[in-house]
Structure formats: C-alpha cells, structure tokens
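What you see is the complex with one protein chain gone and the rest in place.
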Amino acid sequence: MKKIRATVWGENVQDREPGVIKDIYPEGMHTAIAAGLNEAEDIEARCATLHQPEHGLTEKVLEETDVLFWWGHVAHDKVSDEIAERAQKRALEGMGLVALHSGHMSKVFRRLMGTNCSLRWREVDERQRLWVCNPGHRIVQGLGECIEIPKSEMYGEPFMIPPPHEQIFISWFEGGEVFRSGCTWLRGNGKIFYFSPGHETLPIYYQEEIKLVLKNAARWARQEHLWKGADHCPQIPLEKTREKIGRK
Amino acid sequence: MKKIRATVWGENVQDREPGVIKDIYPEGMHTAIAAGLNEAEDIEARCATLHQPEHGLTEKVLEETDVLFWWGHVAHDKVSDEIAERAQKRALEGMGLVALHSGHMSKVFRRLMGTNCSLRWREVDERQRLWVCNPGHRIVQGLGECIEIPKSEMYGEPFMIPPPHEQIFISWFEGGEVFRSGCTWLRGNGKIFYFSPGHETLPIYYQEEIKLVLKNAARWARQEHLWKGADHCPQIPLEKTREKIGRK
Amino acid sequence: MKKIRATVWGENVQDREPGVIKDIYPEGMHTAIAAGLNEAEDIEARCATLHQPEHGLTEKVLEETDVLFWWGHVAHDKVSDEIAERAQKRALEGMGLVALHSGHMSKVFRRLMGTNCSLRWREVDERQRLWVCNPGHRIVQGLGECIEIPKSEMYGEPFMIPPPHEQIFISWFEGGEVFRSGCTWLRGNGKIFYFSPGHETLPIYYQEEIKLVLKNAARWARQEHLWKGADHCPQIPLEKTREKIGRK
Partner (left out) sequence: MKKIRATVWGENVQDREPGVIKDIYPEGMHTAIAAGLNEAEDIEARCATLHQPEHGLTEKVLEETDVLFWWGHVAHDKVSDEIAERAQKRALEGMGLVALHSGHMSKVFRRLMGTNCSLRWREVDERQRLWVCNPGHRIVQGLGECIEIPKSEMYGEPFMIPPPHEQIFISWFEGGEVFRSGCTWLRGNGKIFYFSPGHETLPIYYQEEIKLVLKNAARWARQEHLWKGADHCPQIPLEKTREKIGRK
C-alpha cells in the first residue's frame, strides 16, 4: 500500500521567537510533530506554515495530502479565509483532518464543526490522564488503558462541539476537570479527529504515546476514495431523467 | 406559555420583480410564510429581509427571536458575513433555525452544517411525495403517512449534510430521485430543521400540510433555555480550581 | 399542561433486608426517588417493584406512564424477558426511560442500547464531580457548572454504549477515572436518559442537585405524541399503492 502523505501545518509564530517554546522545539513544533510521524514506515510527513505563500497549502500540496495535521494558537485570524475554505473543501472530499490542541479554535476546524468549539482552560502544569473509550479503535492501538501526561494545560468541559461519531479519549485533570480529548466526526467524505494534548511550553509531542496516537490517527483518517465535485449543485436535464415525467 | 416568537427571513429579490413569483406571492414569499405561521394562536411571526438595514436581523431582533425561518436563493452571497455569524451565534445559544428549500445554500445553514450542502436538482414541475419517518415526532403531528405536492422542484441525493439527528421526511420524485427532505440537527444548544419544499414559482407555502409542518417546526425548535456566553473560552484561575494541585 | 406521570421502578432486593441500605432508604430506594420527583408540582410519581405481579409493570401501568425511571442492581436476571420487552416496546412508542446507576445493566436499558453497557467500577466512597456539557439543556436547569458528590461509587470508562445523541454530564473521580455520567439517546419515538449517580449504600438520592436532575429528566423525557403500532410490518396492497405500477 502507498505511504500515507501527511502534511503538518504549524502556525510557527511563538516557536520561532527565543524563549521556552523555541527551547523545547528549536525547529518549530510542526517539525517535531512531522518527525514523530516520519518514524513510521508507512507515513511520509512534510510541513507547511503560516508564513509561506498561501500558508504552504497550495492546491497542489492539498491535492497531495492524505491527512492534514493542524496546530495553531495565537494567529488563527491570520489564516486567510480562502485557504481555510480550500482546506475545508478538501476535507469534505476525503482528506483526513487531525486538529491538535489549540487548533480547536482554528478556522478550518470550526468551519467543519459549525459550532464555536469553546472550552475552559487553565495553565498550571497539572497532571492529565486520557482514558481510552474503545480499546479496539484504530487510533488507540499500542496504548494501555490510558495515557498519563505529567504536566499539561487543562482544557475542560463544556466543549461546544457537535456530538462526536466516536468518543476515543476522555481526560481527567488534577485540578478537577474533565474533557473530551479525542473525538471523531465524519463530514462529507472526510474523517476528522480532534486530539487535545499539545501545549506549546511543554514537550508533549516528544512523548511516545502521543507520537503513537498521531501515527494511528494518520492511518485512521486516510480515505482510499474521494468524493469529488460536490461543491456545486448540478442540474439534471429532463432528457437524463430516469423516469418519464407525465404531462401536467 | 408565552407565544413562540418567529422571525421569517426572506431574501425578497425574485419576489419583488413583476413575474410569476410575484403573481403567486404578491407581498413576498416571507409574508406568505409568516401569515401561515400566524394562523396558529401560539405563534407570533414577523419578517425580515435582505434589503433592510442589517438585513433586518439586528441584535435586538435576534434576541427576541425564538425560531428563525430562512428562505434565500439567488442572493446568498449578498448576506454579510457579519449577520450570518450573528445568526449562527444565536442559533448555538438556543435560537431555533428552520432552513427552507434553497436555504440549504444559505450562509447561516452551511456554517452550522460545516459541509457544502450540495444536491442535484431539476425544475420541471414534477410530483413530490414526502414520507414521514417517525409518526410520533412533533413536526409531523396532524399529517398522514405522507405529503403529496402535485408540482414541485426536484432536489435529489447526494445531499452533502452531516448525519442528521433525526430523519423526519424522505421524498420521492416522479422523475426517479429521492431526497432527505426533512432533517434535524442539534448544534450547541440550538435545534435546526431543514425542510426542502418551497420552490418560488409554485404556490407551495399555501398548501395546508406545508403550513402545518412549519407551525410544528416552530413548536419543536423553540428552546426554553439558552446557553449564553459560549463564544469565548474562559480561563480558570488557580484559586477557583476545585481540586488542590500538587507542587511539581 | 397535564402532570407528568412518572413510574419509578425499584428492584427492592437489597433495600428490604436489614442493613446499611435499609437504614438509608427505610422504605426502599424507589420510594425515596419517587418522593423527590413528587416535590415537583408538575410531576406525579408512583412506584413499581420486582416482587409485584408482572413486576408492577402491567400493560395498564405502562400505558399510563409518561416516563419510567429504573433502578436495579443484583436481580437484573430476575426481570422476566416479557416485561423487559413490554417496557422496551413502550419506550419505542414514546415513553421516556431514565436508567439510573446500576440500571446500566438492566435488561430494558441494554435492549434499547444494543451494546453490553459494561464499565469499570470501584467502591471506596470517593469524590465524584459531574460536569455539565451543555448549560442550556433542559436536564441541567438550576444547576451550576457541576455537581459534587462527596462520597460515591466510581464508574469509569470505557463505557460500552452507542454514541449518545447528547452528552449531558461527564464525571471526574478522585481516584483518577472519568465517566460519561449523563447521556441521552433517541430510539424510535422514545427519549432515553442514563444518569450514573445513585449507589445504594450512600444517601445520594436525597441530594438536592440529584433530585433536581431527576425532575428535569422527567420534563425532558416526556413525549407529547406517540408512535403506535410500529411493532409489526404492514403489507401495502396494490390498490392502496400511490403510484400506478406498470405491467412487467
């Protein structure tokens, strides 16, 4: 089978200024996420970032992307509507989308959800534990009953999302909150996965279980077939109508 | 119980030019739809149109709207993004939305669905029959097993929508197609209903069963309670955290 | 509007033997649950138990029940298949069902879910906190952002249920687990709510927030209209067929 073509989109704003984030991710968060994916023999990941022309997401790049990973945080509104719409359109055709952490507020994810995707949060480096809700699911293969992250940002309910098709993970937080940390949806012919860990000031994308989930997510989200041309509404002429229509 | 406050939004472009549409709906389609709703003692419907300031959908009007009916066709792109977003936000809080006919391509409906809402169509005045999929549902009370519309526009599958929460109607067409003509979704705290009949060159909004469905839809879509303030993400300070967080 | 007719079904096995359960619920858990419901002016609750003829759920009783509450634990298999099927059939017509705590393993709930409804558990009187997932939902009106239960039994994920239509509550447990404690589903024309608190050795059904949730659940689960007669498959004779069928 052909390799899964992943594109990791990184906002690359906070992680190119000197500071704690750059110390953890010297070549940018997207590079670390892509490196994790590239550990797998069946995945071929490359990167795209905000500052590139067309944010690195040209028609050609998206055409050649099976699964798009998206990490953004402070510059969601810097993403042009045109590119967000282009990525949404491709996702509806069948490109997988994996929205990461603060990507819950990205244009492309919110457009696909239809809700505002709001949540509660707290940043005090507390313990997070993600419980597996279906041990047979493709995305959790190789994990135990839960993932523990020693220091994490809290994301808490209510999370305003449409009802997920599958609940993959639910998180427990030291401070007393819970969160639907792993959810899937089907939209058009596309498969969407939201995965909440990944705060920028913590080395979460180097954690083995997290890297494993992202690899599995790429495997789960890739569609073999596409639904092309569904962004317009074709008229059916009378001569191509399947039943004879009586005179009125 | 207080009356249901319905607002019928009409695009009011085709129906104010002389011609067949104006002949059928001399005061505009929205006026006819609102008149149908106002036959009910428990509903109080008013109108808003594209050409009014803020398209007639000021903050105040939306605040005082329990259920918004939406009919648009040739001028979806004339609706400002700001007003579409405002209506979407209100819907997520709990305002009901009833999207009518070509309103499947309206900004507000597509934003809430997250898909492109495309379909196939044909305009040859053919017979349409809408089958009831749950005879106990609020929306179908007073109907028989189906609704027959002698002359209608065909809307056919595939209809690119997210999986509905409830299938209310599925249509049969004389020319051989089928369509999910009545669907509901929950988004945030809002209830959404799409109802496909209502082609502008035919007197469909005067048909008794159609008027009844719209009345029932208003009753079904009104929420008693709102989810306010969910359009931002509140930070939870450490001192309001419910569990004591250990030192790291 | 007419009062909501609730029937509280209690297994009434452990709570009629001398001991801690009977000390807390001297007249049985079902009696306490019904008393909580009867505090509301719009609800009229009565009881039924395992030991009554037909477990107290005669055709007439179910016919006169808008919402059935179900608490069972050690004697699920003592409930006859006939009565479980009768309750399921009524639920599909439109009777609401509220399954409580260990009622997740009851015949009627498992029949309606189609899954085995298994979960993980621990009984050490730990703290449980139920987070509200949609503050606008009927079931949570009058609550704050969460409910705290000082001592509770732990129910943890994975909980093998079909994807809920709405996530109402998710629980946090002191011991580190999480659980989908409040979920709704639609089945046929019936509305189903599962609510996890309610361990027999703790006075949880006397807690104000818990009583409030049960009252709200009754209000949410009552259907105004029924889907009768859907337990058989009617044949449509040719003479009642809506379109003329051509000769083959």
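Some observations on this one:
Which chain is which? They are A, B and C, in the order written, and residues in each are numbered from 1.
Heads up, the rule we're going with is that a contact is a pair of C-beta atoms (placed from the backbone, for glycine too) under 8 Å apart; a residue touches a chain by one contact, two chains touch by 3 or more.
These numbers come from a predicted model, not from an experiment.
Screening B:Thr49, B:Asn116, B:Asn134 or B:Asn216 for touch with the missing chain picks out B:Asn134.
Interface residues of subunit A with the unshown chain, by the touch rule above, are 93-94, 129, 134-138, 141, 146, 148, 165-166, 186, 188-189, 223-228, 230, 242. The omitted chain makes contact with subunit B at the following residues, 129, 131-135, 156-159, 163-167, 170-173, 176-178, 180. What subunit C contributes to its contact with the hidden chain is residues 88-89, 92, 105, 111-116, 118-126, 150-151, 154, 156, 158, 160, 162-163, 165, 174-177, 185-188, 227, 230-238, 241-243, 245-246, 248.
Throughout what follows, only the chains that are shown with their structure count from here on.
Centre-to-centre separation between subunit A and subunit B, using Cα means, comes to 30 Å. Centres computed as Cα averages put subunit A at a distance of 36 Å from subunit C.
Those residues of subunit C in touch with two or more other chains are numbered 129, 134-135, 165-166.
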